[in-house]
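For this depiction, one protein chain was excluded, whereas all remaining protein chains were kept in their positions.
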Amino acid sequence: MDTNLALILVLTPLLGFLVNVFFGKSLGKTVSGAIGTIAVAISFVVSLLLFNQITSTGKGIEVTLFDWIQISNLKINLGFLLDQLSVLWLLFVTGIGSLIHLYSISYMHDDENMHKFFSYLNLFVFFMITLVIGSNLLVLFIGWEGVGLCSYLLIGFWHKNQDYNDAAKKAFIMNRIGDLGLLIGMFIIGSMFSTLDYATLKTAIAGASNLDSSLLSLAALCLFIGACGKSAQIPLYTWLPDAMAGPTPVSALIHAATMVTAGIFMVTRLNFVFDLATDVQSVIAIIGAITSLVAATIGLVQNDIKKVLAYSTVSQLGLMFLALGFGAYEVAVFHVITHAFFKACLFLGSGSVIHGLHGEQDMRNMGGLRKVMPITFWTMLISSLAISGVPFFSGFFSKDEILLTAFHHSIPLYVVGSVASIMTAFYMFRLMFLTFFKEFRGTEEQKHHLHESGSLITIPLIILAILATFGGLISLPGHSWLNKYLAPLFTKATEGEHHLGTTEYTLMGVAVLGGLLGILIAYVKYFKQDNVPEADENITGLSKVLYNKYYVDEVYDAVFVAPVNSLSKFFRDYIETGLSALVFALGKIANEIAFQGKKLQTGSIGLYLFVFVLGLCAIVSYIFLAQ
Amino acid sequence: MNVSTILIILLIGAFVTYFSGDKLASKVALLFSLAALVCSIVLLNNYSAGENISVINSWITQPKISFALNADGLGLAMVLLTAALTPIIIFSSFGNEYKNAKAFYGLILFMAFAMTGTFLAADGLLYYIFWELALIPIYFIALIWGNGDAEERRKAVVKFFIYTLAGSLFMLTAFIYLYTKAGSFLIEDLYKLDLSACEQLWIFLAFFLAYAIKIPIIPFHTWQANVYQKAPTVGTMLLSGIMLKMGLYSVLRWQLPIAPLAAKEYMNIFIALGIAGVIYGSIVALRQKDLKKLLAYSSLAHVGLIAAGSYTLTLDGLRGAVMQMIAHGFVVVGLFFAAEVIYRRFETREIEAMGGIRTQSPKFTSMFLILVLASVALPSTFNFVGEFTVLYSLSQVNIWFAILGGTTIILGAYYMLRMFQHVMLGETNSKTFADVSLNEGISFVAIIAVLLFFGFYPKPITDLITPSLETILQVINKN
Amino acid sequence: MIHIPDFAHATTVQVIFCFLAFITVITAFLTIFSRNPIHSAIYLVICFFSIAGHYLLLNSQFLAVVHIIVYSGAIMILFLFTIMLMNLNEQREVHRPRITRLGAIVSFCLILIVLITIFINSKPIVGEYDSTGEDFQSIKVLGKILLDEYMVPFEFASVLLLVAMIGTVLLSKKEKLNK
Amino acid sequence: MGNILNQIGIENYIFLSVVLFCIGIFGVLYRRNAIIVFMSIEIMLNAVNLLFVAFSTYHQDAQGQVFVFFSMAVAAAEVAVGLAILVSIFRNIGSISIDNLKNLKG
């Protein structure tokens, strides 16, 4: 029964994918969209069933399908582990996934390759599910790389544009850098504990008497590098903003709600490993904090609506890692969930805007859409409030938890996190003001066509907005359902719920004030003073640096890509030809000797006989005289 | 029925094909290659049923040389690879017209014959003979049916021939030396030899030269890219899909067990060479202008990793290497076929001249992409299984090896995707690109099916090769 | 060591040997150094006669006669005919490059020194030479040996001569160029 | 009668023969006139013949002398063939200098 359920869970999206691949074109756009959506929806239903089962029994379900890879001391099964964590993830992956599929039916309706889009989405869901429910690291790795692939496919969905293709390639390769880390981490773990299976690993670590802690730290670090790649943390974050080249639903699903949280999932999954590697945990926290700040600062000045959201995603992911770094896994998970709600909603909202403007993404050319697109506006506003940490929206609770945790561990990181939060509030409302308020700044042509999106788009928005509002309820301070639910996963006693004391309330207040401050500044700057960001060429000073993302891409290009490319050219033009010439040189030398030798063969009998006699003398004297 | 049947089928096939005339040649060749495939599957069945399908007959009395074919799991796996790829390769050529087709297909079958023999031979000399025999057909295939400037081609092909022959002659010398010690060329007698460390080193090096050139391991690879580029695609497929594996297979079968001390002593150097090949090949591949050359360098990178895996002398390393060999064999044949498919339509191999194919040919794009992804070892393809195992084994030797070798997954993705982007994506190409025909599609689908099936379920192959690899390891570790 | 003849107490035989040897060597050199081929041929004839003298000294009269018949009588006549036929007597040899002469002299000295040194270095034959007293070189004995023991080579020599004959014919025969 | 070699010594014959042989070699190398070269070769053969006879006496054995007959036959045959070749060369190029025979080289 469990096996069947698990298989249905996994295989329905795959089936959807296959159907769409092979028959999508002939089925027509709507049907193929429907098939895609239904496939994910079925998975969602199965997830619900499983959730129900888990909550009632409190025990995870393990399913082993067959032996997959045999390595001398490792036996790797293709198997699934459905426990609290994975089912939780399943719920929002398939849930939000279904919504976004639904949304896409309308959003992508004008695209000739819609069936392809749905097949890729389904494939993504398949891989994401695999990632989440794999019973060992290697199955996770299938999903891990698989979602990377889908991300590649979907970013480059409009493949006629080579810039998009570049972005897709960049995403894939950046991810692969992380994947190498993950692989190495797996290798170390595999050789240390002879297993990659979560359950076995957990017992093995618990039972191990004298662990080589430095090796384990190394493993944890490598795994974290993997997480960095997938979850867009410094230094591997640059792909995520570029990934916005893909269709907006993709950004919502993959690059906001689900795939990018895989890193957090993995770290949480292996909490027992990271718990033992405290120095790595500090690294994670620091990197998370820095990422959140850096991304937030860049987000401050971006003008592309999706780019703002992308940097915001990076920033929020940074906050989650901050929490992970303190071992507050459930807090991170909480934020993952709330973030999934409001960020998906934001992206879909922005998608709705872009859809309405026929592809315009520059906020400088927007404005005043509040009236034309009320539903979009309201849902986005709710989500913005949530992300800014305005009280009682879901983001408030989760972000607050993170900051609280940070405060308890490290004041500096707390400050960094808080600053990032304030900035978040600022740029989110900068976005809101620039997009929805004041007058429309686009062309007349666009203005003429402005309209609210259809119901297939607005319904998911509304659902997500509701979730973004109330999502915080699952882990109210002091009465956290989530913490209880997740408790079986963690070996260490969790940080526990923070007692709501003075400190906590003060901090909460500070956070709220900070959020409001950000909103206020945005209000003043973009509503009151009616500023519109300058055109690209007029941006100067610090803003220019920020606008150009600290030139990180350029630096990477100069430090990594360009050297590799010139090295490649150098190898191709010099080493290869040189080596080749070296081999040919042997032949040339022989030929040259032959050429010289030919001169010796003069045709003169006298010379021949002379050499004959010399040879004779040499032989005879060597044998008889050289004693 | 024993393993010589398959050799006989292929040999007779070669002659029948030659005499069947230009028109029928391709079909006859396909028929015989399929017969060989069927035969190899039957043999595999018999083998798994525990039947003895090896052959040993004395051939030359003095010096003692036997006609000995030994079919163990490893050999059979390679035979199966050959037998499966040959029909695919032949079938893939159906879209091309070759002048003097009877000779062309005859040579292909003959080459398959020789390569199969190499994989099966259990007598050093017989093995050497097959090894050399395999060289002749490919030489002619590349020379006569190749493409590009004739003078350049001649140069490349002759260099290839002389180079590989040079390496193998040293191997022959080593074999003769072994014979003077063992009094027999039979592999089990050679395994039993107790050589001093110094002797082993020299023998190891002599073998290494032969294999390093054939595989190729840097810096002995300079023949490769040019020949791949100049040879007709069928030849390139044979070379990269099967012939390279001869070298790798031989490392496992001959080099390591015969000179284990040297292998152990200098393990790190040879692993490092393999890994250097990975990195070097990947980097050079990045900036190639010719599609086939790019694939050639990618091949260099992949086989570097396989070689590194073999030299780890661990069960994982060997097993991973073998799996990777098979996987790489299929994938590289597929990729070269994709290059050929493009060539058939665009008459060019310059990457610059391509692009914008995707919009015109969704099927081809999908299949090509799957092959590209398999080549970069995406999990769920067979290549991943192999690569993971190899990298794991490397990590057991030294974690740095795994890290450096692992760069293949980054660099590999970089150059392959870059290639894919420039070849397939972008604005629709002005030239029309007809989507794959049924014939072409069948070849692709066959390859992809194999890669995906074993990607999820590599157990049959693992079970097949493990016992023989364990035997080899026992020999390696005998003292 | 070289047995330097003691001229003061030399026996007749030794004197004759030295004389003949001297003639032989000198005429041999003259053969080579003469500009005119006819002179060379004549010197060579003298050289052959001196060699025949050596044969006589060694008491092999039959061989000496045969030698004179074959060499002076046949071979040299052949040479002379050829020279005359080609009208070569006046022909002046083309200029020989110095390097050729130098090379010839060098190799001559070299091989002479090498061979002589080797023979000098070898242990000398000490004591009396055998003299069985049996007749071993009369015509009778030679005939017996030649036609009994050496019958096969004798016959085979005829094949040799036959081949030479066919060869010369083949080389000189003019064909009708009918095609 | 005693062995004549008791008075002369086989070594002297060897030396004489070697000197003669070397003169022959010298002649072959020194002269460019093919006829003289032939003659030099005859000198070489005669040097050997002389030594044969000397050895024959040394061993008191007739075989050496018998061999001289064969050697003479060979010399005659060689001269015949050689002159035939020479004649045809002379017919073709009107010269018998072996220096003119340098078409084949390299």
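Read from first to last, the chains carry the letters A, B, C and D; within each, the first residue is number 1.
The rule is simple: a residue touches a chain if its C-beta (ideal position, glycine included) is under 8 Å from a C-beta of that chain, and two chains touch if they have at least 3 such contacts.
One rule holds in what follows: contacts and distances are computed from a predicted model.
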According to its UniProt record, the missing chain among "Sarcosine oxidase subunit gamma", "NADH-quinone oxidoreductase subunit N", "Urea ABC transporter substrate-binding protein" or "4Fe-4S dicluster domain-containing protein" is "NADH-quinone oxidoreductase subunit N"
Shown chains in contact with the undisplayed one are A, B, C, D
By the document's definition of touch, the residue of B:Ile12, B:Val42, B:Ile56 or B:Ala166 touching the omitted chain is B:Ala166
Chain A residues touching the chain left out here are 587, 590-591, 593-595, 597-598, 601, 603, 605, 607-609, 611-612, 614-616, 619-620, 622-624, 626-627
Absent-chain interface residues of chain D come out as 10, 14, 21, 24-25, 28, 34, 37, 41, 44-45, 47-48, 51-52, 54-55, 58-59, 61, 63-64, 66-67, 70-71, 74, 77-78, 81-82, 84-86, 88-89, 92-93, 98, 101, 103-106
Had the left-out chain been drawn, it would touch chain B at residues 59-63, 103, 125, 128-130, 132-133, 135-136, 140, 143-144, 150, 153-154, 158, 161-162, 165-166, 169-170, 172-173, 176-177, 179-180
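By our rule, only the chains that are shown with their structure count from here on.
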Residues in chain B with touches to at least two other chains are numbered none
Residues of chain A that touch two or more other chains sit at 606, 610, 613
Those chain pairs meeting the touch criterion are A-B, A-C, A-D, C-D
Given the complex, residues on chain A that touch chain B span 21, 66-72, 74, 78, 116, 138, 141-142, 144-146, 149, 152, 156, 159-160, 162, 165-166, 169, 172-173, 176-177, 179-180, 183-184, 187-188, 190-191, 218, 564-565, 567-569, 571-572, 575-576, 579-580, 582-584, 587
Seen from chain A, its contact residues with chain C in the complex are 606-607, 610, 613-614, 616-617, 620-621, 624-625
Given the complex, residues on chain D that touch chain C span 1-12, 14-16, 18-27, 29-33, 35-36, 38-40, 42-43, 46, 49-50, 53-54, 56-63, 65-66, 68-70, 72-81, 83-88, 90, 96-97, 99
